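Below: one structure in structure tokens.
With one protein chain removed, the remaining protein chains of the complex are shown where they sit.
Moving on to subunit A:
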Amino acid sequence: MSEHTAPATTRLSTRKRYKRIAYGLLGAGILALWIAIALDRFVLGVALYWAGGLGMGLVQRFSPVDLYDERDSTIEREAGHYTMKLFAYVFILGAPGGLVLAESDVLTLPGEFYGAMWTLFAVFVAYGAFVIYYKYRL
């Protein structure tokens, strides 16, 4: 058996503990937001929600162990890949298709349609920027 057995065992249990703390902080922030909205204290709710999110980020950033292993990264990468693929189909088919229907007076598109398409466009611009960035880095 290799020499890193004992420290790794500690690392795993610590990982679980810090994961629970991280998600617990976010959960507490969301709960606080709901409660504050119910009490008509929206600004306080958002502040608590942000605090929860920030707490989660800080725990993830400064925990003494990696909270996610390589399979988690693979899952995230695959999920991101298929999400972008789905968005690509929606954008490529939806944007021109919707505009053609609107131009043909077949239907009147709501403002949300244009908002959604601009959002998808922005997502792909950001994605493209990261692709270019990592193309030069890796």
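Convention: a residue touches a chain if its C-beta (ideal position, glycine included) is under 8 Å from a C-beta of that chain, and two chains touch if they have at least 3 such contacts; residues count from 1.
Simple rule for what comes next: contacts and distances are computed from a predicted model.
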(request) Pick from "Transcription regulator-like protein", "Nucleolar", "NADH-quinone oxidoreductase, B subunit" or "Aldehyde oxidase" the UniProt protein name of the chain that isn't shown here. (result) "Transcription regulator-like protein"
(request) Could you list which residues of subunit A touch the chain missing from the display? (result) 1-2, 4-5, 8-9, 11-13, 15, 69-72, 74
